[in-house]
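Only one protein chain is missing; all other protein chains are in place.
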Amino acid sequence: MTQELASLQVSPVERVKYRGFWTGAWRRFRRNVLAMYGLVFVGFIIVVALFVPVLAPYPYDKIDLAHGLEEMSKEHLLGTDQLGRDMLSRIMFAARPMLLVGFVTQVAALLIGLPLGIIAGYKGGVFDWVVTRFIDFFSALPWYLIVLYLVMVLKPSLQNLILALIITSWVNQCRIVRGLTMSVREQDYIEATRALGLPTWQILTSHILPQVAPLALWGFAVGIPTAVFAEAGLSFLGLGVRPPQPSWGQMLGESGQWWIYKPHMFVFPGLMITLSVLAFQGLADGLRASIDVNVNV
Amino acid sequence: MLPLLDVRHLEVAFFTKDGVVKAVNGISYTLDYGDTLALVGESGCGKTVSVLAMLRLLPVPPAKIMGGQVLLEGHDLLRLKLDQMHTVRGSQIAIVFQDPMTSLNPVMPVGDQIAEAMQVNLRLGRKEALEQTEVLLQRVGLPNAANQLKSYPHQFSGGMRQRVMIAMAISCKPKLLIADESTTALDVTIQAQIVDLVKELQQELGMTMIWITHNLGLVARLAKRVIVMYAGYIIEMGLTKQIFANPIHPYTIGLLNSVPGIELTVDQDLQYIEGAPPDMIKLPPGCPFSPRCLYRSERCLTERPELVELTTSVAAACWNIDRVHNR
Partner (left out) sequence: MAERQIILRVKHLKKYFPVMGGLFKRNQSAVKAVDDVSFEIREGETLGLVGESGCGKTTLSRAILQLDPPTAGSVELEGRELVNMKGEELRHIRARVQIIFQNPYSSLNPRMTIGRALLQPMIVHGISSGKEAEKRVSDLLNKVGLSPTFANRFPVEFSGGQRQRIGIARALTVNPRFIICDEPISSLDVSMQAQIINLLRKLQRELNLTYMFISHDLSMVRYISNRMAVMYLGKIVELGESRAVCGMPLHPYTQALWSAVPIPNPEIEEHRKRINLEGEVPSPINPPSGCRFHTRCPKAKDICEDIEPEFREVGPERWAACHMV
């Protein structure tokens, strides 16, 4: 047996099966109870939001003053509000703006923040300097007040709320992506791709982006409960979703006058806010635990 | 005369979720006063684990000492309670590790770290300990010792940090000093300085030494006796001069051939050992080296050879010694 052939049979070791990063991450995610609750609950809400016109027993704006402020009953499972509108239906319909705010703001933040972060982190120089100043500026300001201010200035509406949230959210994505890009950039294998003559855009997309993606995804997941909570807060103040369109925050706000006598008016919307924010946070936390970026695997 | 250290059938295993790693598999050797021993082997062979086990520095779990005795001047270290070990560490046995970056506390001045050891082990007062520290730092060749007392580890270069580690190790005048790859991370000229320093100190303080290394040149320079380990077993041991001149075990032969000696010319290929180090969870039955051995026979695959004393100065564990040396 020549030395050549022998070296071909490299190791008698059993193969360490590695199916890829995301498979491993999913396995870790599955074990996290809070994360799975989050996944199930969010899935449930999405289904409700999609099929609500079919599922809801009443339209959300059907006013029935004769039956206002009624307790839970067979016709109205969760009671009615002050205008006789069915609480259950309104709660179900309110899932829509909530999901809209949550996902749209974060998707936009990702689309803006991710490329800016990667390019700034990789290239450095003037571009990075400018982007960093933006990050510094937006990080120094209390974002909730900014959102409040923007919404008031631009006329309160759902669209403007989303816009305001996008403006303050992209910075977070950009910052974390930039940071990670800067550390990935120093790795030998990136140097190797430069030495191999790969064009920069290819280095960014096929080498840096996959490393940065999990963190960006986590930033996305973490931004959602913040956005959702902001929407609830602003709608509570009357600056968010415009009536008659329902939103849990708005319903919570409107229940103010009757809260002692008619607890069903604030308990259910409040509960929905709590459960959904918890669900999104659970998702985000589960993601964070399963994609530990410090493991270079 | 009782040996300073008597290791008998030491066995250490790690219980991991992938299986049981049999890191040290029944090694035995003795160390006389004033001896210099080298523990040689590649990564995973168990040399560091065996020494850490002796000092009870392994985390239990996942590590577990499965059996054996380690007699220091007749007392079995493995039977001591963990909180009694502090009487041994530092004052009887001291160890210098490889990476001074992580072995020194980055937020504590260097002088304090050394003095601390003396205060605890020798029960010196703080002032006295610091005075001794200054003397120590001078002895290990740090210029301007008085000022260095207040310096932090990051202010030193790699070689200087290693000197600080050595000062700390000898501060309580241990009987046995273990150097675990202490010079691996250093430049060649600095390594030579450090090695010479330790040799001098060994003479001065009458210490016994164990050098753990994979650098065969250092072994030749430093050690009177050498133990070659593979997969947690001792496969050859004896006088350094003997073993280098006449290696018995195929692994030792392969190891010595892998390092280019002075006579080797550019046209000759290095003779290397095929294959790769074994999986410590699934060690093959029989001789652990057999998958890679050019001289293996049927017996090697099923029966593990015992360590046999071939002369007063050399012992090896191999079934086919005759075949290996008759070519």
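Just so it is clear, A and B label the chains in written order, and each chain counts residues from 1 on its own.
Everything that follows uses one rule, which is that contacts are C-beta pairs under 8 Å (C-beta built on N, C-alpha and C of every residue); 3 or more make two chains touch, one makes a residue touch a chain.
Just so it is clear, the structure is predicted and the values come from calculations on it, not from any experiment.
Taking every chain of the complex into account, the chain not shown here touches A, B. For the chain missing from the display, the contacting residue among A:Val33, A:Val130, A:Val153 or A:Ala192 is A:Ala192, taking the whole complex into account. Within the complete assembly, B:Leu255 is the residue of B:Leu77, B:Leu124, B:Leu255 or B:Cys300 that touches the hidden chain. By the touch definition given at the top, chain B reaches the unshown chain through residues 42-43, 157-160, 187-193, 195-196, 214-221, 240-241, 244-245, 254-262, 264, 266, 269-274, 276-277. Touching the omitted chain from chain A are residues 3-4, 7-8, 10-11, 15-18, 20-21, 187-189, 191-199, 202, 206-207, 210-211, 296-297.
Note that in this section only the chains that are shown with their structure count from here on.
With centres set at the average Cα position, the gap from chain A to chain B is 53 Å.
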